[in-house]
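Removed from the display is one protein chain of the complex; every other protein chain stays in position.
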Amino acid sequence: MKEELEKRIIKGPDGLEFEVEPLRDYYCEAPPTVMPAAYSKIVEDLFNWARSESIWILGFGTGCGAIEMRPLMTPRFDAYRFGVQWRPTPRQSNLFIISGYLSVKTLKRVIRSYEQMQNPKYVIGLGSCTINGGMYWDSYNTIKRLDQYLPVDLYIAGCMPRPEALLAGFADLKKLIRSGKAEGANEYAEKFEWYKANQKRVINDWDMPDYNW
Amino acid sequence: MHELYEKLKQYYPLGELTEQRNNLAFITLKQEQLRPVLLHLRDKENYTHLVILTAVDWLEDNCFQLTYLLSNRTNATDIGLRLMIPRDNATMESIHDIWPTAATYQRELREMFGIDFPESPRVNEDFILEGWNDIPPYRRDFDTLKFSEETFAQRPGRETKDPAEHMKQKLYPDGA
Partner (left out) sequence: MAYQPDRSQYPQKKADGSLDIDLTSGKYLKLWQGPQHPGITGNMSVELTVCGDEVVEGITHVGYLHRGFEKLMERRTFIQCFPIVCRICVPEPDFNEYCYAAAVEELAGIEAPEYANWIRTLILEMGRINSYLMYCGGQAGSFGMGVISQWTTYVRDLMLDRFEELTGARIYHMFILPGGVRDRLPEGFAQRMEETLCEIESTMSDVYDTMYCNAVFKKRSVGVGVIDVDLMDSYGVTGPNARAGGVAKDVRKDQPYLVYPELEFEPILGQDSDIYTRADVRRQDLLQSVDLVRQILAKMPKEGALMAKIPSVMHWKIPRGETYVRGECSRGEYGYYLVTDGSGYPRRVNVRGPSYTHAMALLERMIVNLNIADVAGLMVSLHTYPPEIER
């Protein structure tokens, strides 16, 4: 464990001494819970319709797919017309596009960012390398199956997928959300232990609480 | 390049010279000669730009080859200095005081090949990998396929064919 995460006594600027235990004080360790559906189906459908029309993407380019995000944001392909937009922080976004291969080092940051996003949240795996490793099938540093570590709602295949493929992917994701099938966040809460075990198997340098939001 | 080699040879014992192109040559030298030769090339011969510093693993000879590639912009020539160091407990003198940028290369070599450069700044910190506890990955005896099969969950159904074998079977199915 890193030095800054250990329990220690800190002297504040005003001269007072107090004890700090970063893992307990700075994070909340409560595991995620399943978010129940609304009390009636028609209300849940309304919610899902609203969710599907405001897909806000976390602006975290994890791999090479990030390069096709720029054209999507700009007039040529203009994803904004479908209610899709990019947000700088996990707190404001509900869709995480894993844009390509994930090295083990990035996977750790991705998990952290994903857990900081608020329910309901969705994950798209972009590119062949999120499906089965793609080009990097024999690499020692990239994960081969994204769905072992995060609940994936939709894959977009290709190396690298064109912006049009992403637009089609957004349309498909909207259908999934509207029909109530995009339940990745709940699945993550249900199979939390399994996901954590998988994550810890590849991330040797685990220095964060199990669930950080 | 030959004149420069002859000139250097007056001062330092040098190994063989390989002239790859008319503006690129490689010189083999001994570990102790590196620093004086580098300083000579930088200060007297205008080889002021360290292009790369990298290593090659010659597993069968049980040694690492270190390559220091220097560039002289005024006459547009490059010199590669290569030296062999033993593979066990590989250690090399750091040159970060000659070129500050060498510290980055040395950190990478430390992590990827396990070659130690004592006194190089931050050389023992994680550089690219994080929490790595296998043998350094760029060494020849590290099997990346085996490692990835053991470590990462694979999606079933993926077939990988050796292209040479596959072509042979497709073109000559009866095994002729």
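By written order: A and B. Residues from 1 in each chain.
By our rule, a contact is a pair of C-beta atoms (placed from the backbone, for glycine too) under 8 Å apart; a residue touches a chain by one contact, two chains touch by 3 or more.
Quantities reported herein were computed from a predicted structural model and do not represent experimental measurements.
Enquirer: Which of B:Gln31, B:Thr104 or B:Thr151 sits in contact with the chain that's absent?
Expert: Here the residue in touch with the unshown chain is B:Thr104.
Enquirer: Which of A:Leu23, A:Cys64 or A:Ala157 touches the chain that is not shown?
Expert: That would be A:Cys64, which touches the missing chain.
Enquirer: On chain A, what residues meet the omitted chain?
Expert: Here the touching residues of chain A are 10-13, 58-64, 66-68, 70-71, 73-76, 88, 90, 101, 103, 105-106, 109, 113, 135-136, 138-142, 159-160, 162.
Enquirer: In the full complex, which bits of chain B touch the chain not displayed? Write them out.
Expert: Residues 18, 20-21, 23-24, 26, 48-52, 54-57, 67, 69, 73, 76, 78, 80, 82, 99-101, 103-104, 126-130, 137-138, 140, 142, 144-145, 163-164, 167 of chain B touch the chain absent from view.
Definition applied: only the chains that are shown with their structure count from here on.
Enquirer: Where on chain A is chain B touching in the complex?
Expert: Those in contact with chain B are residues 104-105, 108, 131-133, 137-145, 148, 198, 201-206.
Enquirer: Touching residues of chain B toward chain A in the complex: what are they?
Expert: Within the complex, chain B contacts chain A at residues 128-134, 137, 142, 144-145, 147-148, 151-155, 157-158, 160.
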